[in-house]
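Take this structure, written in structure tokens, and hold onto it; I'll ask about it next.
A single protein chain has been omitted from the complex, and every remaining protein chain is retained in its original position.
Which chain is which? They are A, B and C, in the order written, and residues in each are numbered from 1.
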């Protein structure tokens, strides 16, 4: 299914007057406050969030999975779904593949298909947390950290294979989420597991093209419930530092212990020039993988406040991070969920752009906590939806993507094309 | 110090045009969406949040306390400070006293002083978590739950004395925060501690005037760090049920374990007709007692969504809950902090009033999680500050209380009156 | 596979001398301390922990599942596995079935098979957290709490069917774990969900035989990640109270928020006569379902301290709770894991039996926290393994079950019988 531009134009036309008056009012206010509205609109329009290939179908839990309908059955349909999203919001112009689920049979054709949808290939992801049917050795007790050298080698080789697939498609980064860990005290020698992991990562690093980056994800628990080899940002940073300048840390919002101050971690990593990538989602309890901004939108804003600070700092030594959503959709339509997530990211980003940095730094110098809070909350409480809609309108996206998606009965059409009981490859 | 009305009028005049255009624009939008703006304004104007007498000075931690300046030195000055707040925002028209810190020497004079400031007396609070200089027996190992009957009696008598003080001033409720608990496994027999507490509360309940309510607070830990006699809402509810229809549960936002779904507790208690009172604050880790809305404003909105649902339910069996701030100000000016807290409460309340309940219930019936989220977020993302300002303006309060407070150099004047190194009685 | 008694006798003979000297030494010490060792041995021998039918194969997570080998392929083989456990430790004399996974085709034959292994049928468990292939309506958005009456009816009918199956086998209790909940704020009306659940449970309760109990489990999250209809013990207790005297709360150790004082909940529920059942496991982060006692053995002891207190209280109004393990085995052999779990339970139980209750109550009356801790730790630090081994020996079980299991190559034999890639029905 492909969206005709006319549909979007029609949709936007109907909402035009109402949107225009809201936008004009807001733009005037912001201009009075000293903001350069055009500059902000350009920044919003430029923000692109990669969509992971595994987030296009319904997810599940260990207790079961309730499928939706019309889920993509193969890589082509996944690209088509991201294409749909991108056509609606013009902010989802990249897909992040998971190997082996998404191995392209014909890389050239896949590249051409993606180009048709104006979709780039973001970081590629390896998978050593599951066994594949044709796999020689099992990852039950680990992969890059395994006590058995032959299993480590298999995992290293798989990662290198993932890089090769990524090269063919134009990716520029490898994301390593190492699930390796243990369920019981004593099960593993922490120090040896770290050293083996470092050694394995070094081999992968060596195979990394010069213009690539390696992102090292951390996570405190799950799928193992006592320890994880890369349990926190400190461990990820230690590995990235030992590996070299192409290695970076990747922050997934759901991969933290209760009450962690994530925004401070983000600030520290950017200060050290080691924040490589970001996985957006939201959570109340653990790695819940809920819609971005659905639980703690203010925390998301605070994180973006650090990201914007880091990105706009002319002295910054941190490269521009790779943005990706990493969520699971158990009770919502995956495409609607992703539209909501992208919207929440853009809201937080825009609010962060509105923070008056000079005044904020002045309040900080004076230790004026009241004023610092007023400044942040002023930006956060501003209803910036008209700005985002305007940015969308200007680049040919829908003013209200979810309304558009529903009015057009997109899901119904996908079910007709693909069937009701499809299961997306991968999770 | 007392504020002249003229100051507020001058302040409002300067901001009038800007405010009026923002309000008009928002009012028109909301009217288009089907809201009765006048009804909402009246509700906002009617909301009154009690200020606890102990929140008018700087708080501290076990590691120390950094005083501010110009803190109220006695009950009269505390009432004066609440009067200042109320003059600025017309939403802080009640004070909640803590006995023995705030025992009025001349109840009649205190009542007259409060009336002058248009301040009512909210729930009175007993204190059995500290020893007072003239106290016969120590609460080191508990009070209402103590193993020693004479100590329980002392604590019961104190609570009854608090009721008597409250009666003289016109209070209609007693709040029992029972700090009793233990620091070590084995220290206490849980069941006996519960039974003793129930017995003590029954004696206090018997002394309660017929038109009074008793609020039973719960808290999982602190100042004891292994167990608390009333550790959660379930225990508070059990006690309130056993005591009778004048007994209610009190929810303090900071008194929950990490990740607790507080809004669901609120809904359950209101469903059972047992939500008596509410202590507002915010927190990231424990009972941090931070400014309301400074950490998790969306959670506050979700809680208000349940409160509004319960209050507007014509079939509700729950009385109107008592609202109070319970925060501690370690790094901010207490009065500024309280202004920010009241503002955050009114924001959340107003946003909750904007939730389209019919549409929300329809989405829920259809299990349309996407749409339910859209409805809530639409209300939450609306910038309702002009509504709150307008409600304030109409009842003679300042359009921007904090700006007003700063421009008038209120704190400087208080320091001149009271001195720099005052310490507020109580904590 | 069935164990010959001779094997156990041979195993015990080899260890006899070493065991006897350790037991004698300990028994003498305990006798000196005033304990009635024979009484304790009888109590240990009498303790029976039910094994859930779904815990006999390898579990997994949403990220995948690594199968072991020789897993039971049907109900008969599950009973046989519990029979094996029971033959080794004589403490696992009951199985808890999960319907529809374990529907017996021939109830009589199944009963006979169980009797052969000396296995009784513990509480039966319903399943409305998954859709079954032949099911008319989906539980994706809930079951007993669903907004759609026909889905609630289907779930009610299923629970009644479960009771009927249980009756045929001699079960005396129904465990309702209601997974129902939501992933997003706003998705559900909390109060309506509670009321619908109550109504559904009432219908099931009505179908409950007079000599049956209904156990209502609570859980804060998972498989839904924003709210759960029965989120905590308070909610479970509210439901059980409204339902009647056959309804009880069920405590699963993993179903609590971080840092919850579970032992106090246990004490409160027993005080109210409402603790019906117990699911044992251990966890570090969430509902990790790890081997009992593998993470927090002291907490387990403290919980047993309350259980023993409640069970030995002559004035107790609480019936004897139903004990069951509810764990998942992702990296261990399920049978070994269960042997370790039963052992940990018996250790904690025995240690709790050794607590000197008179001295403890005396220390508590004096608020002597040091002494109370000394008393508990004295019991906990005692190495009671010889007592448990002796109790086992006397009823014909193996002195060291895991050593026995390994020496006999039980798993290898099961793999030969059943194959390497079996998957246990259910999870």
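Just so it is clear, a contact is a pair of C-beta atoms (placed from the backbone, for glycine too) under 8 Å apart; a residue touches a chain by one contact, two chains touch by 3 or more.
Please read all numbers here as calculations on a predicted model, not as lab measurements.
Only one residue from A:168, A:231 or A:407 touches the chain missing from this view: A:231. Taking the complete complex into account, B:294 is the one of B:53, B:197, B:294 or B:341 that touches the chain left out. Contact with the chain not shown here comes from a single listed residue; of B:48, B:74 or B:130, that residue is B:130.
By the touch rule set out above, chain A reaches the unshown chain at residues 140-142, 147, 182-192, 194-195, 220-221, 226-227, 231-235, 237-238, 257-261, 263-264, 267-268, 270-272, 298, 302, 305-306, 309, 360-361, 363-367, 369, 372-373, 375-376. Annotation for chain B: contacts to the undisplayed chain at residues 59-64, 66, 129-131, 138-141, 179, 182-185, 187, 220-226, 258, 283-286, 288-291, 294-295, 328, 330-332, 427.
Considering the complete assembly, chain C touches the hidden chain via residues 22, 25, 29, 258-259, 261, 284-285, 291, 293-299, 331-333, 336-337, 340, 347, 367, 369-370, 373-374, 377, 380-383, 385, 402.
Quick note on the criterion: only the chains that are shown with their structure count from here on.
Using the average of C-alpha coordinates as each chain's centre, C ends up farthest from chain B. Shared contact sites, meaning residues of chain C that touch two or more other chains, fall at 140-141, 182-185, 187, 220-221, 226, 258.
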